[in-house]
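Only a single protein chain was left out; the remaining protein chains are all shown in position.
Each chain gets a letter, A and B, in the order it is written, and its residues are counted from 1.
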Amino acid sequence: MKKSLRLGAAVALAATASLTLASCGFGGGDSGGDSAGGKTTLDLLVPSYSDNTEQLWNDVIDGFEAENTDIDVKLEVQSWDNLESVVTTKIQGGEAPDIYNGGPFAGFAADGLLYAAEEVVSPETFSDFQDSFIKNAEVDGTAYALPLIASARALFVNNALLQQAGVNEAPTNWDELLGAATKVSALGGGVAGYGMPLGSEEAQAEAAVWLWGGGGSFGDAEAITVDDPSNLPGAEQIKKMIDAGATQADPGSTDRSPLMDIFIQGKIGMQVGLPPTVGQIEENNPDLDYQIVPIPTKDGSPFTLGVMDQLMAFNNDDGAKQEAITKFFDYYYSADVYVPWVQTEGFLPVTKSGAEALKGEEALAPFLEVLPDAQFYPSTNPKWQATDGAFKSLFGQIQSKPAQDVLTEIQAQVDAS
Amino acid sequence: MTVTETRAMLAQGGDRGASGHATAPRKRRYTEDQVSLGRVVLRTLAGLVVLVVFILPYLIMFFGSVKTKAQIRSVDPTYFPTEWHWENYLNMWSTPETPLPQNMVSTIVISVFATLLVLAVALPAAYYTARFRFPFRMVFLFLVIVTQMLQPAVLTSGLFRQFAALGMIDTWSAMIFINAAFNLSFAVWIMHSFFAGIPKEVDEAAQIDGAGRLTVLFRINLPLVWPGIVTAIVFTFVACWNEFAASLVILSTAGNQPMSVALTKFVGQYETSWHYVFGVSIVAIIPVVVLFMLIEKRLVGGLTAGSVK
Partner (left out) sequence: MRALPWIAPALILIFGVVLFPAGVMFYNSTRKISLSGLDQGSVGFDNYVEVFTFPYFWPIFIRTIVWVVVVVAFTVVISLGLAQILNKAFPGRRIVRLAVIIPWAASVVMTTMVVYYGLEPYFGIINKFLVDVGLVATPEGYGWTKNPTTAFAWSIVVAIFVSLPFTTYTILAGLATVPNDTLEAARMDGAGPARTYFTVVLPQLRGALSVAVLINIINVFNSLPILRVMTGSIPGYDADTIMTMIFKYIQNQHKVDVASALSVVAFLIVIVIVAVYVKVVKPTREI
């Protein structure tokens, strides 16, 4: 029996050996050597806006590293679906990225994880941000994030369909919108009057378009107030649109992107879109006869939903890194680097110099025009992230549940966070 | 007694074990007894139906992969592509979104080494637990399978922390260990059930002849449980091949990521390159099918195990 023991040990040894081999054998591709040769390494975690994103960032990094040979920038691109869970995992593991591009930032700021904006950009760069945007990055008067890009929404109108339905003017208020959409829907053949995406992808945006357009609001930096009487008119109007058959089927579970594909191919009368939509139409159906008009509101008063994405810098207690981050941001926001970036992605610039450079851009004109009337998400409220999630997972129920119940349920989920 | 003799004896022993009848080994296979032509036609028809059902989704996938980005999202879909854009299969290797050749290498390295590791570790455990009663045998088997019941989505943050502490973030070896650990239990259980199907007398006979434990395992038992081992290999390999949740957080450099993660890079905020998503998926299926073709003979070979002279 001694023999069997020896052989058993041999098997165990072989297994252990292969373990050891595996662990020293591979560093895996071209990773490794973190700060070899006194270089400072910056981890940059960004979401993918389009199929250009990775290339755009690589170009920025190449240009930056050429000027700063002692700094190494490591890029990680994630899809929006995975971005937030990846960053949370990294933070929990004590490996927060140095620079992060995302939406909600107030939660990170409240946990004391971020550098204040002025700690990581030069005064010149900081003063170049447009005031309205930097305000949306402030918590208690201190900016913790750097505006990256902005978008404003507007109503995309399929002229051909409206004409066919006998509607000559694009709607400016809810009554006109309901009338026009109902007529377009009546054309039949799979055509829908108004494209209403209340599915999980971006329910909070379509909700804001209606609730705020009726005089409501999600709240401010201090309190989230979704369950508020001022939000009811908008919510009721959504139901009215659905019940009148003015929208596509199943609006409560329709996602934004696929629906926009349908609009682009001329099967939807009207849908709210944003600057990159112009580029998508250009690419996929340049013959589409459309116009861009301000979003219709309850009483026709001007309004748009403004959305801003941010860059933020995590404080990893490393002076060298802080310095490197500052250099990177100053480089990135210089007009020569920033303008082509934002232009290719098709968004609105957030810097004064950028706005100046893109003033004449025709595709952006309808959005720049409505921008002064933009209202933003209460993203400076630490609970905004939870509110955003609650809208995504619950708001679409408005298709089948009473409007008040849905608002109450969302508020309850936010309060419980 | 030679090994071949032992196997022949096993064939008979197997019969005894299952039915009590001891008849001489037969060459004819269960699958190929005298059948009428009508029956063959019927079987072929049934096979054809199975073929169509199992291929259909992947046919849709394939057709999508040779369309353009715009055609895939056409509101007026066609059953067959109107144009065949074979260049998609060339272009996807050099997209700005992800370095696909490197992703392919990553996937292969991680899956192959994880599978080998699983085999090296699971085989002895499966054999021993099937052959010997020892204290805590059931506890061991149960403990092993318990690890499978944990939800990966929640474990990833702990895994990340652990491998960060070990300095193994963004390395292939981290993923090899993770994949191996999470697929070990099923491999043990599958092989265990097949080892358990071989009568003990075979081992005892061989041991009387002076064969050591390992000889018994490798020369006598292995050939008989090939179908089980193949099942376990395919199971492990496929699971590693498609693993996503842990790779997503552990591997951060684009070139280190496997194809399952690379696929998500084609998903933009407002637009997705579906033609590449589908094309890459088709390409990812092929190596597994090839692997299967190579070892499937072993499975069929198992069918004739009882007829070795």
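The rule is short, and it goes like this: a contact is a pair of C-beta atoms (placed from the backbone, for glycine too) under 8 Å apart; a residue touches a chain by one contact, two chains touch by 3 or more.
These figures come from a predicted structure and were not determined experimentally.
Asks: Check the options A:P47, A:P233 or A:G252 and report the residue that touches the missing chain.
Replies: Within the whole complex, the residue contacting the unshown chain is A:G252.
Asks: Which one, A:T41, A:N58 or A:Q92, makes contact with the chain that was left out?
Replies: A:Q92
Asks: With the missing chain put back, which residues of chain A would touch it? List them for me.
Replies: Output for chain A: 1, 4-5, 8-9, 11-12, 15-16, 19, 84-85, 88-89, 91-92, 107-108, 110-111, 113, 188-190, 198-201, 203, 248-250, 252-255, 258, 261-262, 267, 382, 385-386, 389-390, 392-397, 399, 413, 416-417.
Asks: Even though one chain is hidden, which residues of chain B still touch it in the full complex?
Replies: On the side of chain B, residues 11-12, 14-15, 17-19, 21, 23-26, 28-32, 35, 40, 43-44, 46-48, 50-51, 54-55, 57-58, 60-61, 64, 72-75, 77, 79, 117, 120-122, 124-125, 127-130, 132-134, 137-138, 140-159, 161-162, 177-178, 180-182, 184-186, 188-190, 192-194, 196-197, 199, 227-228, 230-231, 234-235, 238, 241-242, 244, 260, 263, 274, 277-278, 281, 284-285, 288-289, 292-293, 296, 299-300, 302-303, 305-307 touch the unshown chain.
We take it that only the chains that are shown with their structure count from here on.
Asks: Roughly how many whole angstrom separate the Cα centroids of chain A and chain B?
Replies: 39
Asks: Quick one: which bits of chain B touch chain A in the complex? Just the residue numbers, please.
Replies: 69-70, 73-76, 95-98, 102, 106, 109, 113, 116-117, 120-121, 124, 128, 156-157, 160-161, 164, 168-173, 176-177, 212-214, 248-249, 251-256, 264-273
Asks: Taking the complex as given, what residues does chain A use to touch chain B?
Replies: 3-4, 7-8, 10-12, 14-15, 18-19, 22-31, 43, 47-55, 58, 74-82, 85-86, 88-90, 92-95, 190, 256-258, 260-262, 265, 267, 276-277, 280, 283-285
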